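Here the structure comes first, spelled out in structure tokens, and everything after it is commentary.
Removed: one protein chain of the complex. Kept in place: all other protein chains.
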Amino acid sequence: MTATADIASYNFAYLDEQTKRMIRRAILKAVAIPGYQTPFASREMPMPYGWGTGGVQVTAAVIGPQDTLKVIDQGADDTTNAISIRKFFQKTAGVATTTKTQEASIIQTRHRIPETPLQAGQIIVFQVPIPEPLRFLEPRETETRKMHALEEYGLMHVKLYEDIARNGRIATTYAYPVKVEGRYVMDPSPTPKFDNPKMHMSAALQLYGAGRERRIYAIPPHTRVVSLDFEDFPFEVQKFDKPCALCGAEQVYLDEVILDDRGGRMFVCSDTDHCEERRAAGHVGELAEQPR
Amino acid sequence: MYVAVKGGEAAIDNAHRLLADRRRGDRCVPALTLEQIAGQLALAVDRVMAEGSLYDRELAALAVKQARGDLIEAIFLVRAYRTTLPRFGYSEPVDTGAMVIERRISATYKDLPGGQVLGPTFDYTHRLLDPELAGDGPVASGQRREAEAGRVRRVSEILAGEGLIEEDGAPPEDGAIGDITRTPLEFPMDRQSRLQSLARGDEGYLLGLAYSTQRGYGRNHPFVGEIRIGRVDVEIEVPELGFCVPIGRVQLTECQMVNQFKGSAKAPPQFTRGYGLVFGQSERKAMSMALVDRALRAAEFGEDVVAPAQDEEFVISHCDNVQSTGFVEHLKLPHYVDFQAELDLVRRMRADFDKRAGGSQDHKEAPE
Partner (left out) sequence: MAVAAGVLEGGFADAVMEGQAVFRAVLEAMARPGTVQPVAGLQRAPRPLSPVAAALVATVCDGDTPVWLDPSLAPGGSRTRGPGDGGAVAAWIAFHTGAPLAATQGEAQFAICADPALLAPLESFARGTQDYPDRSATLILQVDTFSEGEPLLLEGPGIAGRAGAAPGPLPRHFRDQWRQNGACFPRGVDLIFAGPDAVMCLPRTTRILETQR
């Protein structure tokens, strides 16, 4: 029973140092070539592929004891997978955690970018399921690699244009492709296109980790990120008819919540921290409990 | 007044607690020991070692127990453990010709040097449930014969004597053997990296692909040249000593599939080969691997790539069950942010549609 007794001992932030070095080298190249998907030898992690292993590996390679970590899924700190990943780093790295966007030095996210603008010095780590923006147009890696090498992105424009021809509008609502610094077309991960403008000229460093697909890519701060569009069909983000029912915020992304069996529904902030901060500051939505 | 759902943390803790309870089951029944699992569910343990890519019966047995018998979950546990282990070195290639044979059969010869050795096989059992096994009756020990001294020649070596079969693949000239756990996959792959991927690939997936080649989707006319199961020494070279030292023994199943090949402009007609090698005893996996390996060599032999089993990117990208299960099951995670975006789009498109439908109705009615 020798091996089994040793299982409990893992390195700081779980990964062994050789793996961290490998990931760190990939991250540095990714930062040097914005939007390019850098291959890395992704490891099996103690959570399933598809559940954030890429993001977790990137965070594990970057994080140190001085960091404060925030983890969100769907914009919320209290979704189960966000809790699970946050606990993983509390346990393996002993780092401080927070739900407040402004207090975090590293934010790991799935499907959202916080509403509060990110600041210099912050790193946002995205969990990416399918890093290849061309994958659903061309399933072969050998082909898509050529397209990126030759900067041959006609297929993507054709797809978007077919959308317009068929539906009268671009029918891509999330994972909406962007062009980074005028060169690489990149998948922003399945964030709603509402968040795309936040990627442009962000003050924070954006790192993207795709574990199963073994790719890391990055957008340095102050980098041009343009959502693909056409002159006569410019890119536009979702608009909501009503403000958040709890905090009254406008121009934020809202979740639809079903209230009863009779079709009653309300719209509330997807970014739970943003909503809480606003309510703490006295903002009140139409369905919020009135302060006494 | 609406209150957002909270308490995910407590829910997770409670779920894990319930899982532990269900795993243990009826407390009146003694808990399984790892020895029982490794000893009596040995083929389950073998599969976990093979697809978990870690030869350790005890850990694999622990994984089977922890996973409540869900073998893909157990494979995942073993993989997540092995990935953190330091890499001390790479072994020398094992010599399956020097295998201490427990089972060895060939379908291409009636008899051959070394003989046909059935070993512990299900092959000729009648699949009738055996009520005796519900209890713990006495079981006779196996009949043993004197082990043959020396090497048992592989069938491929016998055929090679006549020059009728392609040679053993040579290791790369620079001696660099890839390591799919250390280097990201890159297509097209070389055969050795492909074989590494297949060796840890999902048994069921490879079985289905192998079967498809038999039914005409990339047919490659296979014969089982040989299947052998037994133990081989694993050796590593110690640079300070200048020679190799054995560090242990592993049980392996090896399958050499012999495939007809009509020859091409460059190559004479001869038999080609598909190769399967798996930790433990798993003929089904080794045979499936060999069939798929041969199918994936289509381009090498100038054959048309027309079937799924011949498509390297398709086969290799989807053969790993830890990856597959993770991504399929991730659909359980919340996706409501993206769903909201789609909901909004469908509502708008629906409104457009209804407006158009209403408009065309007006148009139809107008002439009347």
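The chains carry the letters A and B, assigned in the order they are written, with residues numbered from 1 in each.
Note that a contact is a pair of C-beta atoms (placed from the backbone, for glycine too) under 8 Å apart; a residue touches a chain by one contact, two chains touch by 3 or more.
Here the structure is a predicted model, which means the values were calculated and not measured.
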{"item": "Where the missing chain makes contact, among the chains that are shown", "value": "A"}
{"item": "Omitted-chain contact residue, chosen from A:17, A:103 or A:162", "value": "A:17"}
{"item": "Those residues of chain A which, in the complete complex, touch the missing chain", "value": "11-12, 17-18, 20-22, 24-34, 36, 38-39, 61-65, 121, 145-146, 148-150, 181, 183-184, 203, 205, 218-224"}
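Assume only the chains that are shown with their structure count from here on.
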{"item": "Contact footprint of chain B on chain A as seen in their complex", "value": "1, 3-4, 7, 10-11, 14-16, 18-19, 22, 39-46, 48-51, 53, 73-75, 78-84, 87, 110-112, 129, 139-142, 167-169, 171, 173-175, 190-194, 212, 214, 238, 245-246, 253-257, 259, 266, 268, 270, 272, 287-289"}
{"item": "Interface residues, chain B side, partner chain A - complex", "value": "1-2, 4-9, 11-12, 56, 58-59, 62, 76, 79-84, 86-87, 181-188, 313, 317, 322-323, 325-330, 333-338, 340-345, 348-349, 352"}
